[in-house]
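Structure, as structure tokens:
For this depiction, one protein chain was excluded, whereas all remaining protein chains were kept in their positions.
Here is subunit A:
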């Protein structure tokens, strides 16, 4: 199991703890509130994630052979999802990120918000993360 797969499993376990769907989203809202603020200077058009109905910004930093991500959104639940995605993918090796399978996030069971439709911001984020890795 790669470190990314391991982190997905950990988050899945956290989310599976909630039997009630609304409680799960309360938890995601709380995660959104925990997300570190992204400085205004990073909220530029090139950092916008395409495919989001809400505004999502994603910033990448390279240290040694690893990529670190920062991001935020103007919607609270989406912020929570950004928190989850950053936790899964940040601090990963470029090689591992290049090989990321988009389907990995479906395991989180958030199919209503992480859908393969054209408005899915989460898929857009992972695509952008992969692009950063391929360019790094």
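The working rule: a residue touches a chain if its C-beta (ideal position, glycine included) is under 8 Å from a C-beta of that chain, and two chains touch if they have at least 3 such contacts; residues count from 1.
Please note the rule applied: contacts and distances are computed from a predicted model.
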Missing subunit (named according to UniProt) among the choices "Probable cysteine desulfurase", "Sugar ABC transporter permease", "Extracellular solute-binding protein" or "F420-non-reducing hydrogenase subunit G": "Probable cysteine desulfurase"
Touch criterion as defined above, residue of A:25, A:42 or A:68 at the omitted chain: A:25
Residue of A:16, A:61 or A:74 touching the missing chain in the full complex: A:74
Residue ranges of subunit A at the interface with the undisplayed chain: 21-22, 25-26, 29, 53-55, 73-78, 112-113, 119
